[in-house]
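After the structure tokens below, expect a handful of questions from me.
For this depiction, one protein chain was excluded, whereas all remaining protein chains were kept in their positions.
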Amino acid sequence: MSTLIIGLSISMLLFLLAAGLTLIFGMLGVINFAHGALYMLGAYLAFQAHATFGSFWPALIVSPLCLAAAGLAIERLTLRPLYPRTHEFQLLATFGLILVIEEVVRVVWGLDYRHLTPPPGLTGSVALFGSDIARYRLFVIGFGAAVIAALFFGIERTKLGLVLRAASVNPTMAATLGIDVNLVRSLVFALGAGLAGIGGTIAGPLLPIQLSMGFTIILDCFIVVVIGGLGNIKGAVFGALLIGMTRAFGQLYAPEWIDIATYVVLLAVLLVRPQGLFAAKERLA
Amino acid sequence: MTAPALSCRDVTVRFGDFTALSGVSLDVAAGATIALIGPNGAGKTTLINALSGRVALAAGTIALDGRDITGLPAHARARAGLGRSFQIINIFPDMTVEQNLRIGAQAHRFRLQPFWRPAAAWPELAAQARAMAEMVGLADMLDQPVGRLSHGRQRALELGLTLMAEPRVLLLDEPLAGVGRQELAATVALIDRVRRGRTVLLIEHNMDVVMALSDEIVVMMAGQVLMRGDPASVRADPTVRRAYLGDGEAA
Partner (left out) sequence: MIARETLAALTLGAVALSVRLLWPDDGTLYFAMLVMIWSIFALGYDISFGLTGLLSFGHAAFFGMGAYAAAWTMQRGGAGFGTGLAAAMLMGAVLALAFAALATRVSGLFFALMTLMLGELVSLIMTTRLRGLSGGVDGLPGVPRPDWFGVDFFENRHFYWVVLALFLLTLLACGLLRRSPLGQALLAVRQNPVRAGQLGLDVALHRLIAVTVSGAFSGLAGALLAGLMMYAGPQTLGWRISGDVVIMAVLGGSGTLIGPVLGVVLVEALREWLSLYTQHTYGLIGLIIILCTLYLPRGIAGLWKARA
């Protein structure tokens, strides 16, 4: 049971990041290599906010907001001029961003591990179905589920979501309909960065905060979005569950093989369905 | 009786839930020029894509000179003598006219491209490129980057590229699309020259051109063959007139 809970909490974390990646890809056509670095930055900012305000909750607001603002700036300054060019340039720019963000973090916070304590009511564990379950993990699952629900509602049911979907399917058409595609792109990148900030914050109490945390998780996120089909949020939910559970149960039964097993899952999926399990769009030529 | 140069049987193509072609059967006799007409979305380009190996079939078979080529990829069909041109100009954009045509020559000449000598070591490649440039009227612009050519010239290059593979059967997808009034007559004359001695399946909207170039007309509608006949009888057919020619000539 506790393995299931651990798996679910990892899945939620993966989803928060994969959702941002996949939204950004769907809208901007960019694979954001720096997404893991943004998540890492979010974790450090959360640590800083926690130290400043003395509580976890302000961190959960401050860090995502800072990240969203940073996302806006990044999109404006580095990505927008590159949309007319080929994909390599966007990839490279986000790759350069990784180096810059890592350097900033190194300068400000140094190389030591940092850690966040869970907020007061969420420490310790509860007995559930006969096993001890960390309260904080339950919170992560509940919170993650709430974010998923909000995202789905926002995309499927609101006018903003409609605009977003229209602009991602056909930006030229959307522009002729009077939609400010550039603004939508900025907002989506900010939203993705904000989600990475949420991810970084809630990961704080679960994992040590360190420079390499971004790259460790971004590979899993790539796997999640490729399995789910890039640009597909529903696919991202499924992919995150699959990889989260593989990780949790693998850790229990075959910890030595878990990383390799994750890649094998990915390769198997790609060989059977190269366009991902939930491909919504045609792959780019 | 000899086998038709190109034939397909019960060809069906689906994109997801949408059936673009359903059970199309068509024979093209050797040496004939057949025009495919029909309203937009009738499946004309899809048929050419299916014949040339660009899209996979859900059902059906395709044969070239009586030989089944259904399972062959596009490049193998090209090697077997099936050439095609594209509705949207499809050339190598960052090369000169000569480089474009030379790629065609070497693609036809070598199955595995040699790497141990410069391409200039095979002078016949450049010679073939030049001969083709002369044939399609581009001899004086061999060194021009193709991006600088007029639309009509790019059309000519498109056709020249297709011919470099020495196809016996030609699939031409709207070879006049976007060609300006001044260049129209020359391009039609070029196609007329090219079709001699070859088997041609041609998609074209301009009915005058269709009447002038084709031996027979096949009318497509909603992914199926509606009728087939000689140009005069197709033109006179009331169903065709209602379905297509009425608004087609305006287009």
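Letters A and B name the chains as they come in the text, with residue numbers starting at 1 for each one.
Just so it is clear, a contact is a pair of C-beta atoms (placed from the backbone, for glycine too) under 8 Å apart; a residue touches a chain by one contact, two chains touch by 3 or more.
As the structure is a prediction and not an experimental result, all values here were calculated from the model.
*Asks:* Which one, B:His75, B:Arg148, B:Arg193 or B:Arg241, makes contact with the chain that was left out?
*Replies:* Among B:His75, B:Arg148, B:Arg193 or B:Arg241, only B:His75 touches the chain that is not shown.
*Asks:* Using the touch definition up top, pick the residue from B:Thr33, B:Thr46 or B:Gln99 that touches the left-out chain.
*Replies:* B:Gln99
*Asks:* In the full complex, which of A:Phe89, A:Phe139, A:Phe152 or A:Phe249 touches the chain missing from this view?
*Replies:* Hidden-chain contact among the options goes to A:Phe89.
*Asks:* Quick one: which of A:Tyr44, A:Phe189 or A:Phe222 touches the chain that's been left out?
*Replies:* A:Phe222
*Asks:* Counting contacts across the full complex, list the positions on chain A that touch the omitted chain.
*Replies:* Residues touching the hidden chain, for chain A, are 31, 78, 81-82, 85, 87-89, 91-93, 95-100, 102-104, 106-107, 215, 219, 222-223, 226, 230, 256, 259-260, 263, 266-267, 270-271, 274-275, 283-285.
*Asks:* What residue numbers in chain B mark contact with the hidden partner chain?
*Replies:* On the side of chain B, residues 52, 54, 73-76, 78-79, 83-84, 86, 90-95, 99, 102-104, 106-108, 110-120, 122, 125, 161-162, 164-165 touch the unshown chain.
Here is the rule we use: only the chains that are shown with their structure count from here on.
*Asks:* Could you tell me the distance, in whole angstrom, between the mean C-alpha positions of chain A and chain B?
*Replies:* Chain centroid spacing, chain A to chain B, equals 47 Å.
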